[in-house]
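Missing here: one protein chain of the complex. Every other protein chain is in place.
Labels A, B, C, D, E, F and G are assigned to the chains in the order they are written; within every chain, residues are numbered from 1.
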């Protein structure tokens, strides 16, 4: 099964980064994944976005017309992407900046003050990481623990001092979306892993 | 019928010019003609040549493997071209510089001290024009009168002062080849033309 | 051959008024007479005399001539002048043409009408300065990047080259497209008698051209369409234009095809060789004709396909390693056997080789015709 | 889609060690690991990260990196370094590739082994920076002037791109020829997990390379053969080499062809779209497979022709206006119906369009298979 | 355009955006100097009344979009070729005012040949050269004008002159050519520099009108995005680090004193 | 090569053609300066013992044939691109001596960008620049260096600076670039000029060996064919008309005095 | 380009006052990219970015904090890359 997430908003909202963390998390779960930016600094201004496709099979078509999840962090991207999600898709809306809401019955829109949560976590530019927490908590595309490890991997390696803020933002997202604190999740996951290992069953999802 | 003449020798021997005069003469006789140089100042040194193809039909293939007439003005071009003429072809050899002779029975080689004749006519660089006189006198590819008019046309227009020398060189070539002086030829031609005109028959060879 | 000293009976005066003209110079003069407003070039053999003619004549006519710093300079000067709606000629030879690839693609994209002459030489690389036809693919596809095709006209005599210069300007302006006039070293360097009949195509209103925005909204001549959707839309427009050109501008000539059961397909100088070869082959009883594409793009594929209903086989003759061959194969799609004969590197095929190739083709197609 | 908050049972640890890598960077690193001695480039979207990766990594490895003044500079630096027998990579995107046309022809003529990456964007002209495949003709024919063809390898995933980098060096050196690695903006910009397995092709003795004539006769790397006879002879040698490449280096991949009665022909990113479309089409009962050329030249024509004995029709899918289409038509010569679907200007076809095109093809070939 | 004013006290407009500047927001990054230079060009052309007869040439670089923001006839040149394109225009449009606008990658790297030869021919063209020391459009790579030690995406450890050479003083180099009637360098560091830059531009336009030769104005500009700085930091850097390497001022003036401004 | 001498009085050889010059006649026209420059290059490389490690780059121009006459490893660059080709060699062959040889069409017209940037990068390359003021190979067209008033096949009425600009002082222009360690101009007007030219060339080679930067020697040369003169006339013209426009001498020397020659 | 009349320059709290008293600059806030160059350049400290607003481009546009401090020097207009400002001379005998 193939699922796709689009992160959209202004440049400077950390969109590409959040997408990369999601992709890394999916890879760590042995899934296939493709990350594509709306590339080109040749394009100045306007809305930026990136897409992540997660799949059990090698990813085919790289362009997503109708994502499963749309993270929309500013008004133009809400206008552009929110209505494109598949039936029963999820829209994560940054209520701090976006007033409008999707007018479709078959979409679950999660509108949260993501920018404010990000500022609270330490930096408004962490807004995409907060959104990633929401995605992890509410869509199950990847495990929250995988995202946590991806953050450690990507951020921790280069800028360990920033990692704490990132994790806090991610945690804020999960909890705003009604999930349990990341610490708890990690503890549970570790226990589950432990059990799995004791059973000496090959780890990972079915092929 | 298609006939071809190759003029070959050193650069500076007026080869391209003589070929052009021949081509112009043939054109004036309403024939089809193609003149091709061994072009390219990108090629320095070595043998230069040009080819003139005269025909009653539009000229097809531009490259002549076996010319009807080869004018060879220096040793390398004698080595290169003299033996390539068709059976019963004509080789006009500049005996001033070339010692060797064609060793074929089916070729008539006319070896004359062309450079000396040219010097006598006023300039050693007129050697090709002398050779053209030989060609006109001995091959009948074009009328001597046509060549004369071509010289007047081409040289007379731009450098009238040079024309006399050219005509002298041409005349020297004709006479060295056993022809009558150009003045006589022109007079006879004029008479013939006169007669033709009086008959009010369209002038020129049959189509 | 018998030496005939004097033949005053062969009356010497021409019935036609023709001048002897070198191909490069004939093309240049034809462009001037066709109303060419500006010429830009850079020296290269075997095209240099075209530039030199223009250097002398254009200032005489009060028109623009610039010897550019390079072929990149020349073609981009061309772009600028043509964007102002002027009639512009640029010329070069193979290596120089390669340097124009980017600008050609830009001009195709920005729909700039211009005529570019390529007097082809032997390649690849610095190659030789002998005549060649190895830029066929470059001219008909692929030269610059991206999807576009340009009209390519290929004369096979100097007189025809002069006619096609005017036609090239006409096509360029009618469709707002660059046009390539594809000649070769022989056509550039040879002299032939030509009739001095020139044609000046009428000027079309250029409501897109840059003149200064005086009293009207500004105009932009450009190829950038940053939104792929917009660029695709623009490409669809270019495709439609190409279709219109395919419909209206195909040119070809047939010779001795009436009774032919074999045909040579050849263009430019190679077609002249074919003509001589056909004459010889017919002497030995073969019934051969010549199919000569004049537009290489649009290629006369329907016409060639039609000919396949008549002849038993085709011989493609090129001064290249088999490039037009693709277009012939695409046109015929296996309908008839195709033989190929090509010379490269500046070599011109000899009629004898071509006759031999015809014999081989004849054998492949079931021996001499009944 | 149901929201599942936590799924600790889906065990989270990867069985494979993979890294997430951007296509441009993966190609660059693969080249370094393949023993690339020198890189020359010039910034252009969507290829810039390749240059940037090299800017950081090559000096670390003590190898040569130069950001040239232009693509002309870059490719000619490549020519110089490769003429010394070094393993050289140059990269660009469409407009920049066009500027390399002349040097590509020179390198083909002087038999300089080098690998050139083109991360194609939408054209023509400045076009868009979206992904494209509109340089197919440019890569497979005609780019520079003169008769020559170059091996063109087209990956369709980032992992494959890494493999093909090593293969490109190998082919370049085995045959002394430039090789083009033809990617597109998606492959350059996307990130995918890749196995970090690299290959360094063994070095062949380069008894032609310039090293200084110390103790041996001087060597010359050149493409000029002023005598057409000599150039033609050299061209024959190049032709023989091309024949050897055709014999030995054709690469392609088939997917789900076993039971297919329709086939999509597509390469690169378009082939990925085809894969998704095929999955969907098969859900609706169609039996469709994928024929994916990996070498665009030599094109797998015999293989495609063979497939024509099995399937009823072909759909050619391109991110261009129909360029590979020519090669498919040349391979099939009318044996089976061919449909075409293409998007241009930076647009990527959607699987739905492709399925629709398959349905149209199916109808043309006599309705759904029995 | 109409400037509405209040009927009661009718305040005089001291400064208004120039008419030749389009009434839409630019696609340039916040604080980007291209905006300032665009405005200056619009002001100067407007003041000289040249808008209706200007044919401008856009480069490839961030400012390729100049045609979206300046209300002028425009042609888009391939990367670096603007001076050749302008030459083509110049030679066929005797009455046109011909303007090129180029970045430093465009003019000083790939377009070196074209600018040198347009200058050498003394083409009656006015060239605006926006030197921001970087390839803005393609993501901040090193330009020929990048400062020694400056980090960019293609010299991550800072430009090392041992490998990449020293920054090119392009305008000084061009000034050697006799065809160059006027060459000056301004900047966007502050309002008075901007004012001087405007004067240079005006003079460079006048040089064309007088057919005195080729005229070029280099403008030292900022690229906050490419430099990894805030707009304000970038302007400080421009003043403190860039301008000392590229001293502003008139570099050459070969026009007759009677004609000079 | 062996110089045979007589056994009886064994005269000392004062001058012999250099070993690196091939023992075949060149394809250059009678009196062409390329022959002299070839010989000087062969002499200098020979005297410095650089023949075995030289990789030379041939231009497109009459001197493309340099590889036929100089016994060196050679690569043929596309027209104008020799400095880029040389840069590629330089960067991968640290021990090689890298030499370019270019005509004025090649270096000062189509190859402007490449020479400027190789110079700006300060590539350790020695560039020989044969300025004969014309495109010899293609039949005598105007070059950027053609004198004002000089007639060529592409300016039949003489070069008019109003249309074609003034001659480009290429070496002076390059000398502005800090990467240029050494730039000089010699000529072939007479034996002593030729001797000085040889010294310039030697110094320019030493600069490369010292890795001091880019070095270029322009040599004013004649093209009797292109100029339409006899060889002797062409040399007189070179002395009387050309040299005053392009004054010979050292144009810039940025090498440390300790290193200078 | 149309320049908004100065009375309509601002819809903020100071709007009321602006209608009545002289406002020396008009700000095309929709074009402002919040770069802050004008803020840094204004020698009177009369400008600030309005953190409370986000315009359609996504930026906090500049606002005039104190019309009476402004000297109509037009420095802001000259440094602004986005042609946001129109500057008016103080009215002769105006209410300032």
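One rule holds in what follows: a contact is a pair of C-beta atoms (placed from the backbone, for glycine too) under 8 Å apart; a residue touches a chain by one contact, two chains touch by 3 or more.
Note that the coordinates shown come from a computational prediction; the quantities given were computed from them, not determined experimentally.
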Omitted chain's touching partners, listed by label: B, F
Residue among B:25, B:59, B:82 or B:97 that touches the chain left out of view: B:97
Missing-partner contacts on chain B, residue numbers: 10, 45, 74-76, 97
Footprint left on chain F by the chain that the document does not show: 1-6, 9-19, 21-23, 25-26, 28-36, 39, 188, 190-191, 194-195, 224, 230-232, 235
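The rule is short, and it goes like this: only the chains that are shown with their structure count from here on.
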Length of the shortest touching-chain route, chain A through to chain F: 2
Interface sides of chain E and chain F: same vs different residues, half threshold: same
Chain at maximum distance from chain G, centres defined as averaged CA atoms: B
Remotest chain, chain A as reference, centres from CA atoms: B
Inter-centroid spacing, chain E versus chain A (mean Cα positions, whole Å): 43
CA centroid of chain C to CA centroid of chain F, Å: 39
Multi-chain contact residues (two or more partners), chain A: 41-43, 45
Of all residues in chain C, the ones touching two or more other chains: 45, 66, 69-70, 72, 95, 102, 106, 110, 125-126, 129, 222-224, 226
